[in-house]
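Below are the structure tokens for one structure; questions will follow.
The other protein chains are all here in position, but one chain of the complex has been omitted.
So, chain A:
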Amino acid sequence: MAEPLVLGFETSCDETGIGLVRGHTLLSDALATSMAEHERFGGVVPEIASRAHLEAMVPTVHRALADAGAALSDVDAVAVTSGPGLTGALLVGVAAAKAYALALGVPLYGVNHLAAHVAVDELEHGRLAEPSIAMLVSGGHSSILLVPDLSQDVVELGRTIDDAAGEAFDKVARVLDLPFPGGPPIDRAAQEGTASIAFPRGLTGPRDPAYDFSFSGLKTAVARWVEAQQRDGVHVSVPDVAASFQEAVVDVLTAKAVRACRDHGVDHLVIGGGVAANSRLRAVAQERCDAAGIVLRVPSRRLCTDNGAMVAALGSRLVMAGVAPSQPDLGADSSLPIDVVSR
């Protein structure tokens, strides 16, 4: 099928995302979020997220259709995030997608949320050069991937051994009394500050694994530094701490991604996931890629965090590659490995 119309379902966390994609073209991207209901808990409460997905499902599908000017009967295939993520949340999307696919008589593709964070870039910058190095930096994951074929061959070169990059932003935001999720407020605060505090760069020693990350020590270092200042009665400059923390994260991420490109002789890097929305990460990645002769691709901010279009984008890629659809007994896998693109 040359240019399939794919309806994508995303419910792995707190966003109900429904997207419509034709080929590599984004038609619509409807989102309902329960973010505000989780804020007072300082994290996502799975049951609240799942309840919200159920309520939002059918209306969000229709918002996506209306925005695209499409009808259900135009849909050629359905794609859904079947992992990784919160089981109860995932299952609302999986069940809905299975029912839409059955009733429409079209194939169903259960896809990997993490591969979808990478695939979304094709909606803005066209087909990915293959092989590419992909860096996935989100709320639950931080990995460097070698991608010979996004539709079926993704190799993990390294990953975080403790916290994900987004998780580090969220935890440091709490230390600084900034709201949840912490990425956007830290990004904003950092723009007013100077990266004057030397926070540690995890796993950057000569003997450390080249492509693995560690952000837990950094988070602890920030917490200790803030505590020490407060104990001494010294005013803590939130912008300076935010900028210094962010600089440490960005420095490590970009250095390791560029190194992976060099080591593997790959001159294309794509960055995906919520942390890819970070303005400093985007700027430093661009500088370092330019210096190393690497072509950098990053989706626009809106498409970095969870959405349905990214799932439709990967689904579309699978349809066009002739990958077999999922079996009728598709379920959810909360810990779906990153190298399983679809199942």
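The rule we apply is simple: a residue touches a chain if its C-beta (ideal position, glycine included) is under 8 Å from a C-beta of that chain, and two chains touch if they have at least 3 such contacts; residues count from 1.
As a convention for this text, contacts and distances are computed from a predicted model.
According to its UniProt entry, is the unseen chain "tRNA threonylcarbamoyl adenosine modification protein YeaZ", "Sulfonate transport system ATP-binding protein", "Recombination protein RecR" or "Acetyl-coenzyme A carboxylase carboxyl transferase subunit alpha"?
Of the names offered in "tRNA threonylcarbamoyl adenosine modification protein YeaZ", "Sulfonate transport system ATP-binding protein", "Recombination protein RecR" or "Acetyl-coenzyme A carboxylase carboxyl transferase subunit alpha", the absent chain's UniProt record gives "tRNA threonylcarbamoyl adenosine modification protein YeaZ".
Among the options A:102, A:283 or A:321, which residue touches the chain absent from this view?
A:102
Among A:15, A:29, A:122 or A:170, exactly one should touch the missing chain; which is it?
Of these options, the touching residue for the absent chain is A:170.
Of A:6, A:20, A:44 or A:178, which residue touches the hidden chain?
Once the missing chain is taken into account, the touching residue is A:44.
For review purposes, identify every residue of chain A that touches the missing chain, sorted by number.
So the residues of chain A touching the unseen chain are 38, 41-48, 50-51, 53-54, 57-58, 61, 72, 86-88, 91-92, 94-96, 98-100, 102-104, 139, 167, 170-171, 174-175, 219-220, 223-224, 227, 328-332.
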